[in-house]
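Shown here: the complex without one of its protein chains, the others still in place.
Moving on to chain A:
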Amino acid sequence: MKTKVALTGNEAVAQAMKQINPDVVAAYPITPQTEIVQIFSSFVANGEVDTEFVAVESEHSAMSAAIGAAAGGARAMTATSSQGLALMFEVVYIAASLRLPIVFPVVNRALSGPINIHCDHSDAMGLRDSGVIQLFSENAQEAYDNMIQAVRIAEHPDVRLPVMVNMDGFITSHAMDVLEVLDDETVKNFVGTYVPEDYLLDAQNPISMGNFDMYDFYFEHKRQQVEAMKAAKEVIKEVGKEFAKISGREYGLIESYKLEDADVAVVVLNSAAGTAKGVADELRAKGIKAGVLKPRVYRPFPQEEIREALKGVKAVAVMDRAETFSTCGGPMFADIRNTLYDLKNDIKVVNYIYGLGGRDLRLEHVQQVFEDLENIRKTGRVDETVKYLGLRE
């Protein structure tokens, strides 16, 4: 049974967590994630979940407690944003390398300084290379759906990795949106019971975890993490197909929007992908062949799928909601340009940094991007490779 409801992104994620009913949630509140923890703790207080809720004193401890719980054999979760994720940094790498299937929503918010509470992706991009799987969500529906699928992805025997479920701070987390939620029983059956393989509380098979790992094995263990990330691509697709059976909504590694015959395309994560699709529709009505590529999965990076989706396009704009300070563009720009290099198709790839610290991305900004792409396509000339959108200069 499916039910259409109006919920904010935070409410939708809390609802998914309630239906997943994890064994342990350890969390510390931070804007704009606070509501998730607050709403979930009320589920705990009202006896609506069986979860052991650990109110910790910092995000470093939140992830550490989740690691402890997961190492003990529990299905564990946490949730955070921005500085909270930055404070977790050290232990996120440990969760990944211990191969612990911890699912954690990250409500994307700019990193200080200057201090700011609004949306950008600098928090998630900071953990890009940590070894966690990163899913991105365009709206409340996708945040809800991603949370439920994340459990299956994380716990799959070929994967066993943490999964970070991203959604845009305020834009998605605090906006009321219409979505379809599944009934409790369906979610319960879909996520199933967690059967850990090796865990510390297995008295019959005592093991140790987190051992000192020198030059003799560290390298091999890192290589295994890469294999798990590779395997995750197939698992994410399988889980997405299975999820379609219970929800009618299928998920893959990327979403291609009107790219089949597109001349120009924008690549963008999260809520801005929705805005870009809206603009692409308007431009299509005017005869411009515009398309949008939205990576749903950013780590592992869906290189083959993106290459396939963009191979026929003449000019591509990658929109990054984070800076790298490399002076050569944003994080996703480097990935996409690298991905298209081997095609030798001379696809022009440019970069736009947008929306830092919550700067509103307006329709006219995306229109400008497509206009620039059209000019590049017609003239074959790129004047500026990296530009900034909606910025006073």
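Points worth noting:
Rule of thumb we're sticking to: contacts are C-beta pairs under 8 Å (C-beta built on N, C-alpha and C of every residue); 3 or more make two chains touch, one makes a residue touch a chain; residues count from 1.
In the analysis below, contacts and distances are computed from a predicted model.
Of the names listed as "Pyruvate synthase subunit PorC", "ABC transporter permease", "Glutamyl-tRNA(Gln) amidotransferase subunit A" or "DsrE/DsrF/DrsH-like family protein", the one that matches the UniProt record for the absent chain is "Pyruvate synthase subunit PorC".
Among A:V5, A:V56, A:M209 or A:A334, only A:V5 touches the chain that is left out of the view. Here one chain is not drawn; of A:S122, A:N146 or A:T275, the residue touching it is A:T275. Of the candidate positions A:F170, A:F190, A:F333 or A:F370, contact with the unshown chain belongs to A:F170.
When the missing chain is restored to the complex, the residue among A:L293, A:L361 or A:I376 that touches it is A:L361. The set of chain A residues touching the chain not shown comprises 4-6, 8, 117-118, 139, 168, 170-172, 174-178, 271-272, 274-275, 277-278, 281-282, 360-363.
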